[in-house]
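What follows is a set of notes on a single structure, which appears directly below.
For this view, one protein chain was removed and the others were kept in their places.
Let's turn to chain A:
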Amino acid sequence: MKFQIEDVTVYFPYDYIYPEQYSYMIELKRALDAKGHCLLEMPTGTGKTIALLSLITSYSLSKPQTPIKLIYCTRTVHEMEKTLAELKLLHNYQIKHLGPQARILAIGLSSRKNLCVNPTVLAAENRDSVDAGCRKLTASWVRAMAAENPNVPTCQFFENYERAASAAVVPPGVYTLQDLRVFGKEKGWCPYFLARHMVQFANVVVYSYQYLLDPKVAGIISKEMQKESVVVFDEAHNIDNVCIEALSVSVRRQTLEGATRNLNRISQEIDRFKATDASRLRAEYNRLVEGLALRGNLPITDNWLSNPALPDDILKEAVPGNIRRAEHFLHVLRRLVQYLRGRLDTENVEKESPVSFVASINSHAGIDQKTLKFCYDRLHSLMLTLEITDTDEFLHIQTICDFATLVGTYGRGFSIIIEPFDERMPHIPDPILQLSCHDASLAIKPVFDRFQSVVITSGTLSPIDLYPRLLNFHPVVSRSFTMSLTRDCICPMVLTRGSDQLPVSTKFDMRSDPGVVRNYGKLLLEMVSVVPDGIVCFFVSYSYMDGIINTWNDSGILKEIMQHKLVFIETQDVVETTLALDNYRRACDCGRGAVFFSVARGKVAEGIDFDRHYGRLVIMFGVPFQYTLSKILLARLEYLRDTFQIKEGDFLTFDALRQAAQCVGRVIRSKADYGMMIFADKRYSRHDKRSKLPSWILSHLRDVNLNLSTDMALHIAKEFLRKMAQPYEKIGGSGRKTLLSEEDLEKMGDGGMDEMLY
């Protein structure tokens, strides 16, 4: 369908549209018109992504003289694929109605590991080895050598790509990662470098958050994005965590040992070069005297991870004299490693601010702040000079330099915490030194400054006024939409007691109580026998899940559950979890039915949808609070309290509830879908906890469902499922329409829209 929003003709690839999608588009358009940032919360399962995509592409189609670029950030690669698939649908529709003028180029960008087509490189196990494998074949000095000596292996795909030079372009269209690989294989061009090249010309770029937020990656990839771009962060409820993680580094004993090995290797290389090719080192010295001539003119393949500090904070001046010579720099690094080793040998937990830490480095190791700041750039330059290609071996020394650079650059918003052992395992000495960032606004600030509009959207941004404070920005539009439902297709319940009327909770003193574990097991067992297809269970942590599964296994509850459904479990091994999920979906597809055990805050809870028959019921066992004794968390809470006046308790509850809402929100995809949500913990019945849930869940949480026991929940579940099985009118009953056709929208244009929507 196509319709008018003020001066923009919106092309929407479906025959109908939800009213909330329509009002979402209106708000979004206001933000684009005002060239400002916005914050939009819309329940899951109301088609946020397609609404966003179709409004922004239509907006830029309607203003051909000032085209805007869309930078769409997803948290995960599979969400990226999904977004691109939706965009493909939309693009086909637009071409059908507008003809060739609607053609756009949209590409997804990921790392070499997901884009490389060279079988020898791809054989490597992990991402870093793939990156290094690629560099071994494509670095500028390797290729220079290969030009002289044909026995030096190179990458055929990259050579073809280079030879094609400016002819190597991707024709307009929507390209998923898979499409890019196929295209690259067909043409014989390297898809990774092709994609990186095309990012500058594409109308839509879809990539991971980190490509924009993590300065190490953003420095290489997103440097040249134009200001007239709309940046969208989808599923952004965790964006503050991504931001602080991007600027945090930790150092462990293994890191220091590895760094020492790296330093030895570097010093050997230096000696070798001194003997054979001393002029090269001298040339580097001269370059460093002139200023930092590293950036800009490097061949694309030589780029490594970029500076960990944010671009505005990087000093644009010459490297200090005392580390210009390679040997001197090496000495500085050795002293730094030595100092850090000394600090790790502590008996007590220590907490320090970066300023005092830098002062103590200065007094003990004789390294001043400015030198620390330049560590990263100096190392990068040295490695290029030494022509080191196996970068995956040098990650340790790189970590040390990242640490040094960050600690030298930032005085505020960070703290350094040294712990001799993990508090949950005090018998195992495992000292760790962490530089942790507390201020999420630091990493995202350049994005807000650089781009015209930044859209932050998710299904759970409640309370919506907290995010502008955490991220320190001023949205021109900030709204939370409710869901108009054709029927009550979600059924949230709070279960506080088992069938034996004993309270259930994962509160610290109760969680290992056998009665609670048994009641949780009984709850699942009862539900498994009445709910069709898929059931998803979320636990508060891996260790809790492991414990409870083992208990259920010993007591035979697990066996009984297996009589009804297959059981799949998320583990910390990503490959295994992925396969388990795949099998889970198969089991739901074929009608066998399955249960998936997962962890709140885990990878599955973050990004996997359990819509339609893949999830008819979600059980959230407990309240997913963070580990409150964590020193880092305490430091962050303190910072939040001092800087933003956010109370500790409020933040913890907010954080736990957004995770819980995130977990249960994965069951709904559209209004034709339906699902139940059980919050199994007595603490959810308290108002201060419950009220933090997003409004679209709260509005369906009836008072009678606030304090249920297992048998009552079972009864409600049966009733609900029976109700959902009845045929219903899709358009919505009397009065409010929940599905709008083109005509409805036209009518609304004449006025009276508000009464229909709100």
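Going forward, a residue touches a chain if its C-beta (ideal position, glycine included) is under 8 Å from a C-beta of that chain, and two chains touch if they have at least 3 such contacts; residues count from 1.
By definition in this document, contacts and distances are computed from a predicted model.
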item: Protein name, per the UniProt record, of whichever chain is missing from view ("AP complex subunit sigma", "UV-stimulated scaffold protein A C-terminal domain-containing protein", "BSD domain-containing protein" or "Elongation factor 1-beta"); value: "BSD domain-containing protein"
item: Which of A:N203, A:T399, A:S441 or A:T506 contacts the chain that the document leaves out; value: A:T399
item: Among A:I632, A:I697 or A:M748, residue touching the chain not depicted; value: A:I632
item: Chain not shown: contacting residue from A:T44, A:S208 or A:N307; value: A:S208
item: Among A:R196, A:K216 or A:K373, residue touching the chain not depicted; value: A:K216
item: Given A:I549, A:I646, A:L698 or A:M712, the one touching the chain that is not displayed; value: A:I549
item: Of A:L288, A:V567, A:L701 or A:L745, the one touching the omitted chain in the full complex; value: A:V567
item: Positions on chain A where the hidden chain makes contact; value: 14-18, 47, 50, 76-78, 81-82, 85-86, 89, 110-114, 126-128, 130, 176-178, 207-208, 210-211, 214, 216-217, 242, 244-246, 248-252, 255, 305, 395-396, 398-399, 402, 419, 422, 424-425, 428, 430, 432, 434, 436, 541-543, 546, 549-550, 553, 558-559, 562-563, 566-569, 571-572, 574-583, 585-587, 590, 592, 594, 597, 601, 603-604, 607-609, 625-628, 630-633, 669-673, 722, 726-727, 730, 739
